[in-house]
Structure formats: C-alpha cells, structure tokens
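Everything below concerns the one structure shown next.
All protein chains but one are shown in place.
Chain naming follows the written order as A, B and C, and within any one chain the residues start at number 1.
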Amino acid sequence: MFDVQKVREDFPILQQEIYGKPFVYFDNGATTQKPRVVLDTITRLYEIENSNIHRGVHHLSTVTTENYEEARKIIARYFHVENEKEIVYTHGTTDSINLVAFSFGEKFIHEGDEIILTEMEHHANIVPWQMLCERKKAHIKVWKMDDTGCLKLDDLVNLITEKTKLIGVTQVSNVLGTVNPVKEITQIAHKHEVPILIDGAQGAQHVPTDLSGIDCDFYAFSGHKIYGPTGIGVLYAKTKWLEEMPPYQGGGDMILSVTFDHTEYLEAPFKFEAGTTNYIGAIGLGAAIQYLRNIGLKEVFEYEDQLLAYATEKVKEIPGLRIYGEAPRKVSILSFLIDGINAYDTGLILDKLGVAVRTGHHCAQPVADHFGIAGTVRASFSFYNTFEEVDHFVAGLHRVVEMFQ
Amino acid sequence: MFDVQKVREDFPILQQEIYGKPFVYFDNGATTQKPRVVLDTITRLYEIENSNIHRGVHHLSTVTTENYEEARKIIARYFHVENEKEIVYTHGTTDSINLVAFSFGEKFIHEGDEIILTEMEHHANIVPWQMLCERKKAHIKVWKMDDTGCLKLDDLVNLITEKTKLIGVTQVSNVLGTVNPVKEITQIAHKHEVPILIDGAQGAQHVPTDLSGIDCDFYAFSGHKIYGPTGIGVLYAKTKWLEEMPPYQGGGDMILSVTFDHTEYLEAPFKFEAGTTNYIGAIGLGAAIQYLRNIGLKEVFEYEDQLLAYATEKVKEIPGLRIYGEAPRKVSILSFLIDGINAYDTGLILDKLGVAVRTGHHCAQPVADHFGIAGTVRASFSFYNTFEEVDHFVAGLHRVVEMFQ
Amino acid sequence: MTIQEKQDEIIEEFSIYEDWMDKYSYLIELGKELKPLNPSQHSKENLIEGCVSRVWLDAEMKEGKIFFSADSDAIITKGIIALLIKVVSGHTPAEIKDADLYFIDKIGLRENLSPTRANGLLAMIKRIRLYALAYDAKSKQRG
Partner (left out) sequence: MTIQEKQDEIIEEFSIYEDWMDKYSYLIELGKELKPLNPSQHSKENLIEGCVSRVWLDAEMKEGKIFFSADSDAIITKGIIALLIKVVSGHTPAEIKDADLYFIDKIGLRENLSPTRANGLLAMIKRIRLYALAYDAKSKQRG
C-alpha cells in the first residue's frame, strides 16, 4: 500500500507553513520538490567527492565520473533504454529540444521542408522549431486538437506529406493533462518514415514510459520536474541519429583532437556533452529516479490518478467552474477557470491561503488561444500530495467565489 | 591577515584522507571546491524555498525569483558591471561562448570574415568558432604566443584586417597560467572597431576583474570554477549586443507571446535564458561570490600569488623538471614535465600519495602542440591550499623521480 | 494633499486589516469601484503587457497637473491600481517624477510589485514616471 504520510517525511519542504497556513504545493507541473535522498546525495558529493569528471588521473575524479556514468545507467533503465549511450545529459527539456532542432535541423531540414507540431505543445517545443524554420525556410504545420484536449490520429495522417521531416508531440500536455498515445503516433510517423520527437517534460514523472516499446527517435525531459535538481535534463536519441547529427555545442570533453585546422569529435553521448557538464546535477537526478523506483512506480502513478479523480469531482462543486482538458487519459494536472473571476486573482487568494498553484498561459499560449482565454488556473498534483490538501484547496476556491461575488 | 587554517574549515572536502594520506587538492583549474555556505544555501533552497521562478503568483515562487535576481546583482557587482541586465545566466563558460558564437555569429559573421583567436585558447574558445566558420565559410586566424607563453600586442595589430569580426582571448591560460593584458588588447580591438570576447574561466576566481574598466564586449565564466555549483555559468555582454543578437535557444520564459505564426521575445537577459534555468545553481553562485568577497579578494589573490611563487621555487629543485609557462604575470597554475617521465605516470603516483593534479593537454591541445609535447602535469592552487601542501607535493615529485629512474 | 500625505492616509487605512483576506477584500472593493476606461482608452498604446495580468494606463494633462486613469483584467491588480492613481493623480509632473512610492511596501503589497510577478504593476509605475518626465520636459521647453 502507498503510504503518503510516510512519503511526505522524505520531503522537508512540505513540512512548513506559509502565511501561517499549512503549505499546500500544487505547482508540481512547474517544478517538483526533492526527496531528502537527493539533497543528501548532492551534499555528500560536494562534501566528500566533488571533482571534475573525465580524464582525471586522480581518485576523486574517477569516483565522480563513475557516479556520473552510473546515473546514466539508472536513467536508461527507468526508460527501458538498453544502450545507455543513447542517454545524453543536457540542461533540461528546453535544452534537449534545442539540441535536436539545431543538430538534426542543420543536417536534415532544408528549404520547403515541413515539421508537424501539435497545438498543445509547450513553447519549448515550438520556438526552437520556429527559429530553425526561419533559418532554413522550412514550415511548421499544426496538428489541431479538439475541445476536450485530444488529438485525432487521422488528422496526423492527413498532415504528413513527402516534405514532412519531423513530428513533435508532447507526451502529456502541461495545461490540459492529456496523455497522448505516443506509441500509436510513433507507428504512424514511422510508417511514413518520419522521425518523431516526444516532449516528455510532463510525462516522465507521471506515466510509465518504455522508450524501446514506444520506439520514438527522440525523447526529452527535465530533471527538476522528476524530483531531481535544477539545471540537468536528458535527451534520449537513437544511436543512428546521434551518429549522424553534428554536435550542438563545441568545447572540451567532446573532442578527440583539436587543431586550428581540424577537430575530431568523440562518439556519442560525449559528442553532445561539451564542456563541464552539470555532473552533480546528473548524479542527483540518478538518485531522484532511484528514489521513485524504490517507492514503486505503479503505486505512485495510481495514487496520482486517484488524486486527480478526487480533485476533479470536488472542484465541480464550485459554481461557474470550467475545467480545461477532459481527455479520457490524463495525468494529475487540473486546469480551470471560474466564471467572471480572473485566473491571477484566483491564484493570489489561494496563495494567501497557503495553496500554491500556477496561473497564466503556462508557456503554451496556443492552448489558451484555442479556447479563446488568456490562461487558466492550474493545480498539478504529485504523489506527495494528499486528499486533505485537495479539500483545503477546494475550500479555498469556495472562499475565492465568495470574495469576488 | 589571511588565515588559511580558518578558511579551510569552510571546505568540508579538504578534511579527508585519500589512500590513508592527507588529501591535497591541486586540481583547482578543473573545478574548485565549495565553501559550506554554498552547500547550506543549496540545501536551504531545496528544503524551504524551492519553486520555479518567474510568473508564479505564489509566495515561494516570488521568494526564489527574488533570490535569483539578487544573485544576478551580486555577480554584476563583483565584476563592476553597473547594469545587471548585462549578466546572462548560462550553464558554464562553454555554454556562454557557444551562445555568442551562435547568436553573434548568425547575425554578424559572413562568408570570408575572420575571427582571431590566440594560440593559448581552451577548446571551449576554439571549437564553437570552428563550427561557426564551417557554417558561414569564415576563417580563424591564430594569434601565436612565444615560448614563455606570452602574446605580443604588435602581433595582434598585424593580424587585424577589415574582415576581422571578432577577437577571442582568454583572460588566463589554463595550461600556462599567463594573465593576458585584456584591457590593452580590448583597446586595440576597439581602435579597429572589432568586438572582443574574453574567456574568463580561469581569470574570474584569480584576478580582480573590472569589466567596465576593461570595456570588453563579452566575458564568459563558469560557476564551478569560482567555488559555485556545477551547471551554472555567466555570459556578460554589452547591452547593445544583447539587443541586436537573436536568441540562442527558444522556449518558455524568454518570450512575450507565441503563436505558430509569430513569436516575440522578451528583452535581455531573459531573451537568452530559455526554459527553466538552473536557478538553484545561480543562487548558489551568488553565495560563492559573496563568500569570496567576504574573505577579501585582495587577500585571496595575494596569497595565491605567494603559493605560486613558493611552488615555482620549490619544484625547480627537481632534477630534469621543466616548467611550461613563464610569463611575468601568472595565476596559481603550474604546468611542468619531468625529463623522461610521462605526465600520466607522474599523476598516477602523486594520486597514490594523496595529491590530486591533472595531466594531459588540459583541453588546450594547441598549447601542447606549440611545445611539441603530448601534455603536461598541472598543479593549480587555490587560496585554501597551504605551503605545507606544496611541500608534500614536491616531496611526491622527488618520489616520482626515484621510482622511475 | 501631497503625495506623501495621501500615502500616509492609505497606510493608516490599511493598518486596521490584520488578516490578509480582509486586506484583499478591500482591494477587491477598490478594484470594483475603479472608474472604467472608455473603450478608446483600451488601446494598444495604453496596454502594458504583463504575463499573468494586463494593465492599461492613460494620462491627461490639465492645468499643469497629470490625471491618470487605468484598468486591469485582474481585480486585485485593479485595486492596487486604484490606490496608485489616487496617490499620483492631480499632481504636477515634477512632484510625480521624484515621488517615493513607499506605501505599497508599507501596506504589505510589495510582492505584488516583484518584477517576477509580471502582473504589469511594476511596468505601470515605470510608465507613470515616464509620463511625468515627458510632461516635465515639455513644460520646461515651453517655459
């Protein structure tokens, strides 16, 4: 059985009051809190083992490098990736996608080519492609969603042409919570011989993700959203792409030899890890993922589903509240607006009641545009949240309604 | 008076034994150790305050954002930069230079243009320019150094042509320790209306750096080399460049509005800080720099000079030892080889004696090529090192000589 | 009343609210009462784009004094705006441009001015000062 009270003890930040009220953290979509084991790992590294990785002849350098590579294996295993060389450390989802947009784009995208993106992408999976398209005179085609926040596979088939060079799809919408059928989408993409990039920023921590089963070409996620440190992220990419793509950044530790005339690069993943990486962050991320496995993925994900179902039921009590995102399969993200009450106002009052939510367009403006709104209030839950916290939040919403009427 | 024993208490990692020998950390050029206040800051942030920055309506988001912006001011002040909006957070020196190579390069470098780099650059200030030059069909011209590891200003004047679009110079050579006269070099560059980028990775932590006095266009450094966390770095750039340069990465938090047709960017520095930045790292870096100021920059730098002078004197006792880098102005970096003994072998034995040094080309292969060697042994000192440690290291070198003869 | 006196009055007013909720209820009242802009004033030029809430600000010069009117799509922001306008409206450019607007901090709303909030308030204060500077320069030119 999943014991939330026990789990909460692992998260020091949750045991506090904000404005004298118990702190309720429902902004997990923006970033997650860190279990003590991650903090302890970081502290231990800095207090005992810190040393720059790779090429060191000395003891600590070897120890740190081994921890760094071990973390890569932990990450690979979590995502069912057999060859850990397909795990490239980056600084986050945004960095991962920019890497692909540049390195894949430089080599494979040409004038007149098309890239298909869904209407529910986060800006991180839009803007890099816009920048690339501008450089290369290529185009973005938008795969629209319906008003429940779902994509139709048939629509994708109709969008793919001979010029389609890449499909970008978010695994989970950060506004609507929709879980997209990435495996089926990948099959369609591959039937048309188009590679696919999946933005896993909101998926990695909430749904079981078997990358070898999905068979996608690229997968990006952020450490800080999966209970790890800031400044670290991952790009998974198939070996064939890593081999063919030119490097993204140049610098130390990614080269075999440098003269001013000619430079030879190391093999992947190192070719894409220029300079001193965030090696402490990487090892911390490994610890976070190990923690998640230890408490049990199935238990965690099921519990989060229950939280969402409960919260969804409860907020429906609020007069005039509309939920955005009604897909049959969702993760624990709940976006809504209360009739006549601005999202920012709602968020401000909830904050004063100790409840942290996010308001606005959540860096996915096309989603807001789809619904003709400026943004939403978003409560996003994690396994360390409780049903009582949901009650507290719903009571807060009642209070909001009172105050503004 | 500078009290090294007191200072050492701030660095937990130094109080340990390696292979039963007191740990002597002379690999500061690769990365520096962190004072307890930095670890405490990171722990406090994660335990009490962690929340994603910018745009949050809730309390912790505001607190974290304010800390993040406050750190920017601390950094600006350290480098005598008046407008903290000229401080862009990146992930390290390598990232900073790649940013400039891309964003400045995209706009201002064209076919046939020339970039001048010194022969003593780190790969981080070579490879990004090679990659750019390949894309743009531009060229790199090399500003050679002499055998003591010094640059001659006259040589630069002779290299500059009408096609010169940028000069890249390291503030301090990471192999030779040379402190370059960056202010004079900048004056020459500007006389010819050429912008200049200074790689401060080895300078920021060892020499007083007044960027408004130097008047350079770009300055890059890494947090982890100046007693801060990994995965954070800084690019200083003059406002005029930040305004004119296109963004480097696309994503959230750097945009004003996004539609699939058109995206508008925020102003600098945010335009260059796409996605969730390493905000914990940034605040940690602020704490590190504040720590350095608190113990006293003048004291620190003078003490490091004394360490270097002492070590230089002492290693000359070793028969057959040759020092690489004999510039009149050096920081506490000491590169050498012992006749007939391979650098790696030297490093291995020192390691077993508890002394951590680095061996190899130190990611600056052209420097090794200049001297016709494969690499050097490099001992690099920081203010928390002691004269006794230098003695221990020199005794180790004697031992090395014995073993290999 | 001077700008300072008006601020002190507001601080006095707010001192009776011990509870956040009361304070915010009052701000909501103020927000609701704020005289609406006429449609032409909801123009692009008057818009201050914040990320989470939007603010419109218009200014008019009458007999050497500036009169502001403003709006926002968020009511609490509107409440704060109402206070701001009350404080600065009807003063000369010279008075406004150098005014120290300390009351927001004193009544515990500082965080609403955090650059991080992107609610347009900070930008609005900047624009109020810009208006004052511009009118001040203009009047000096004439004079």
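Descriptive notes on the structure:
Quick note on the criterion: a residue touches a chain if its C-beta (ideal position, glycine included) is under 8 Å from a C-beta of that chain, and two chains touch if they have at least 3 such contacts.
Remember, predicted model here, so these are calculated numbers, not experimental data.
Counted over the whole complex, the shown chains touched by the missing one are A, B.
Among A:K34, A:H54 or A:K271, only A:H54 touches the chain left out of the display. The residue touching the chain not shown here, chosen from B:A343, B:A356, B:A379 or B:L397, is B:A343. When you scan A:Q16, A:T43, A:T62 or A:Q187 for touch with the missing chain, the hit is A:T62. On the side of subunit B, the interface with the absent chain consists of residues 19, 341-345, 347-349, 352, 359-361, 374-375, 399, 403-404, using the contact rule stated above.
Residues touching the missing chain, restricted to subunit A, are 53-57, 59, 61-62, 65-66, 69, 256-257 (touch as defined at the top).
Assume only the chains that are shown with their structure count from here on.
Each chain gets one centre point, the mean of its Cα atoms, and the points for subunit A and subunit C are 39 Å apart. Chain geometry summary: the mean Cα position of subunit B and that of subunit C are 45 Å apart. Spacing of subunit A relative to subunit B, judged by their CA centroids, is 31 angstrom.
Those residues of subunit B in touch with two or more other chains are numbered 55-57, 59, 61, 257. For subunit C, the set of residues touching two or more other chains reads 51-52.
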